[in-house]
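A single protein chain has been omitted; all remaining protein chains appear in their positions.
Order of writing sets the chain letters: A, B and C. Residues in each chain are counted from 1.
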Amino acid sequence: MVITDDLLTLFLETRSCTEEICAPLQVEDYVVQPVVDVSPPKWHLGHTTWFFEEFILSKYIKDYKRFHSDFDYVFNSYYESVGKRVVRTNRGNLSRPTVSEVYEYRDYVTSKLQTLLEENESSDVRTLVEIGIHHEKQHQELLITDIKFILGNNPLLPKYNDTFSEVLATIDTSSYIEVKGGIYEIGHKDDDFCYDNELGVHKVLLNDFLIADKLVSNKEYLEFINAGGYKDSLLWHAEAWDWINNEAINAPLYWHKIEGQYQHYTLQGLKALQLDAPVTHISYYEAFAFAQWRGERLPTEFEWEAAQSYFKWGERWEWTESAYLPYPNYTKAPGALGEYNGKFMVNQKVLRGGSVATPQNHTRPTYRNFFHPNLRWQFTGLRLVKDK
Amino acid sequence: MVITDDLLTLFLETRSCTEEICAPLQVEDYVVQPVVDVSPPKWHLGHTTWFFEEFILSKYIKDYKRFHSDFDYVFNSYYESVGKRVVRTNRGNLSRPTVSEVYEYRDYVTSKLQTLLEENESSDVRTLVEIGIHHEKQHQELLITDIKFILGNNPLLPKYNDTFSEVLATIDTSSYIEVKGGIYEIGHKDDDFCYDNELGVHKVLLNDFLIADKLVSNKEYLEFINAGGYKDSLLWHAEAWDWINNEAINAPLYWHKIEGQYQHYTLQGLKALQLDAPVTHISYYEAFAFAQWRGERLPTEFEWEAAQSYFKWGERWEWTESAYLPYPNYTKAPGALGEYNGKFMVNQKVLRGGSVATPQNHTRPTYRNFFHPNLRWQFTGLRLVKDK
Amino acid sequence: MVITDDLLTLFLETRSCTEEICAPLQVEDYVVQPVVDVSPPKWHLGHTTWFFEEFILSKYIKDYKRFHSDFDYVFNSYYESVGKRVVRTNRGNLSRPTVSEVYEYRDYVTSKLQTLLEENESSDVRTLVEIGIHHEKQHQELLITDIKFILGNNPLLPKYNDTFSEVLATIDTSSYIEVKGGIYEIGHKDDDFCYDNELGVHKVLLNDFLIADKLVSNKEYLEFINAGGYKDSLLWHAEAWDWINNEAINAPLYWHKIEGQYQHYTLQGLKALQLDAPVTHISYYEAFAFAQWRGERLPTEFEWEAAQSYFKWGERWEWTESAYLPYPNYTKAPGALGEYNGKFMVNQKVLRGGSVATPQNHTRPTYRNFFHPNLRWQFTGLRLVKDK
Partner (left out) sequence: MVITDDLLTLFLETRSCTEEICAPLQVEDYVVQPVVDVSPPKWHLGHTTWFFEEFILSKYIKDYKRFHSDFDYVFNSYYESVGKRVVRTNRGNLSRPTVSEVYEYRDYVTSKLQTLLEENESSDVRTLVEIGIHHEKQHQELLITDIKFILGNNPLLPKYNDTFSEVLATIDTSSYIEVKGGIYEIGHKDDDFCYDNELGVHKVLLNDFLIADKLVSNKEYLEFINAGGYKDSLLWHAEAWDWINNEAINAPLYWHKIEGQYQHYTLQGLKALQLDAPVTHISYYEAFAFAQWRGERLPTEFEWEAAQSYFKWGERWEWTESAYLPYPNYTKAPGALGEYNGKFMVNQKVLRGGSVATPQNHTRPTYRNFFHPNLRWQFTGLRLVKDK
């Protein structure tokens, strides 16, 4: 746990940062929800605020007066044990509270929490504030990808701004690093913050493997497309094959074939496809099919974690072959906070690393992200593995 | 056709009026589409403008420069013959163009059309402008009901303003007027504006009938509810019975039962149910079931039109028993404008009259509105008829 | 009402006839329900039997012992007021009762009813038996069209038998008959059996019109297809245009384009398209679009009935432009039998005439059939009308 002053600083920085992410938006951009997985930015602003109000202020401030009695209903995301909530598919139907009211709500809660932190030095509060900060950082990541979807799904293809670069590092050539088999320790060991799904340090036995030092590039992915990868059923999972056919998927999200050439929509607007950038916005299904086509495979999350010392990480979220499951001795936190991770541990795949949308210092080698295998709106890419 | 100056005045007044309807809105209210039938106000503002641009400016101004090349795609509603368009269910997913850009678009087109009207005295242009004005008036009506739905569907139940009264006249007692059978002329005869679906004056033979001089009141409708009207399958059409059971319908739209008492959401916010107001926001299915329960029936549109001289009209849209069908000798206008009415003449019921949302002078005794029998977001009510 | 002996004879003939229709079937053909509108033949056999048991035997025979206590649940079609029933979409999921048990059920009820008719001469019973007979005749018609769908939807395209001819009369040339406008009496006048929806003789005022003496032929319909009729949005209702595009409709049901030539599936198996046969298996939407393309229109049901003396009728069910609505003074029968017709009087179009599937003496000039405008599995065709 960080000491108080630092925690307060971190709290205030985090709150500011969320608002900076939204600074380039028009009011209208805060409101819409073009698909169920993409929440309105207004909702993210309110929900991260509600989290502090519901789990800290209303518990630790005597006679705490909520900013608005109905916001509990509007901004609860999925905490079944906390009460009723707006059905997720309806978030984009709500014009009220307005953006300006949501910012007032943020100011109110930020200010109350600042006072609480200054007055109450209990470790319970600080632990919860730390969770709230990390919760908000997760939503910062979602804010960026949701904003990209809202703008990139608009027929006018407006840009977010002129400065946000989606590429952290380009890829010329990649090579394979040999990792020796043996027993590796997996899971979070240090004292700093982590989520409960990273805990339970445990040993895993791995075989020898070769792991690429770079992510797969747009150039390589284009070869897969040009070789008919989307048309060869034998490369795909059965559910994936139905999915690409029903949804007419034949390229990563945001790729537009215009007069025979691929362009891709970025936060800076529509651009010629950058061939030496890592491929992003692909589903697990596509990552898997690409690896099949190459005769290679995705790493397990354990191989990935074991190989951390060998390569720069965190450039894209990377799909792994691992299903999202509890580590040995995993136990959920009691009560509503226990709904944070455990209840999603089925039908999802683990991603490791981090992306251009991930806030500074928010990810780490043991961090486990997870999504359904068909989702593509995150900056998701892949790294290949070969068996020896 | 009105003469030029008057037409220009009417045009400018109509454009202003649309914007006045939106004046109480927050920017966010312009964007959402909570159900498919309710379009975002921003879309109405743009679409009525596009209508003038597409059907008049681009045809009658040489080298006309459109305000934005993609707005054609964004604001076309359903004119198949004019080109591609945003799928209706996606209107609420578009944050751009912004509200402010849409207002700029309006100003641009209003100004160009004003110039055109001042310079071009051809009757073709004036006829089209007149259609465009009436088209925009229809959308004014929709704007009010769509705004009501957007606000009334929000868990915060915000009001529109403090002055919009939904009740034009209260109902104490009603009595029945006897109308003699015989041959009546139906359809629009005068020279003033009407839609093509009102044309084709023709004779209809009617029997004697008794028609109520007032609409059914909330008090009477409440008796139907309390008598178990929503639970007696024999009162309902088969499709209606499935509908009320699947959708859990047991009262008009906007009625909320709070601690045993009905309140209803109005444009002035949530209020105690006004018993002497006409019942509104009921579907044809409910109007029919109510009439069955009373042992009476709805008028046909011909009976309704024949009885016009006997009672004040226009207080609510009134469901009739008539299906929306072409009058004898009905012919569609050639080209895209022919898509205005004819292609909807199946599976809909005719409504007659007008409502509090109807602009001044927009309706008339021959006016035929039409909706699917399950729709309730208009101010729809009913008037009873008895056979002698 | 017919006299007793004749009624018994008619009853027994009707029961036999139903079973003869099923004679060419394999046991498996009795069981399946490939789309919701097509019921398993086994269900028709049971339901027509249940009708006699539920509405007559159980009411007029003291201590009547039902054949099976659960058949009430299995074979009720849509009578809400009689009790629970198998959801319509689940009829094809029931392997039991077996076909053989259903035939035993039929024999049991036929025999009990025969005894009742011999012993009970009350006019109530006879009226109900007469309704039951006509109800069963309606199901004979459905049996034939449902069997055609079950076989014609099977990839093996098995034939029903070698003798059932679908064409009652061929069409060489057609001409138009002039019908004078004036007041016509509409509705059933005689003493013989009719349904409640034909009652309420009333006067209707018609204009002069010209009506074709023949139905539209496959040859004429093929011209419409070849002229691009399915690709011109201006010919179609809005809902029809969505429907043909979503369902990829481009020809009548059962037409197969094989090596550039149309063949059609008939009860005798797949055949070359018979050009001089009336077009059948088209929806109202298609009938309307065809008439639009020809610059003509469909008759109203009143025009059709008024013109009866001028042409042979009953060769195909003919779509009319009329919506299915109650005649003036229409009143439903009390209780469950009142569910027979009235509750379907919305969102459907009237058909007049009869088809090759209609039992002898089952239709008449005042008979009103009705279907949703997109349905095609009946032998539905059209006749054109022109205004003078």
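Some observations on this one:
Going forward, a residue touches a chain if its C-beta (ideal position, glycine included) is under 8 Å from a C-beta of that chain, and two chains touch if they have at least 3 such contacts.
The structure displayed is predicted, hence computed values, not measured ones.
Seen in the complete assembly, the chain not on display touches A, C.
Within the complete assembly, A:L205 is the residue of A:A23, A:L205 or A:A248 that touches the hidden chain.
Only one residue from C:C17, C:I61 or C:L94 touches the chain missing from this view: C:L94.
Of the options A:H134, A:H237 or A:H256, the residue whose C-beta touches the omitted chain is A:H237.
Touching the missing chain, out of C:L7, C:V32, C:L234 or C:A323, is residue C:V32.
Mapped onto chain A, contacts with the missing chain fall at residues 78, 80-81, 183, 202-205, 207, 233-234, 236-241, 284-285, 288, 321-323, 325-326, 328-329, 338-339, 343-347, 349, 373, 387.
For chain C, the residues in touch with the chain missing from this view are 26-34, 42, 70, 73-74, 86, 90, 92-99, 150-151, 153-156, 158.
Simple rule for what comes next: only the chains that are shown with their structure count from here on.
Taken chain by chain, the contacts run in an open path, each chain touching the next and the two ends left apart. With respect to chain C, maximal separation of chain centres occurs for A (centres as means of Cα atoms). For the pair chain B and chain C, the distance between C-alpha centroids works out to 36 Å.
Between the CA-based centres of chain A and chain B the separation comes to 45 Å, rounded to the whole angstrom. Chain A and chain C have CA centres that are 57 Å apart. The residues of chain A never reach two or more other chains; the list is empty.
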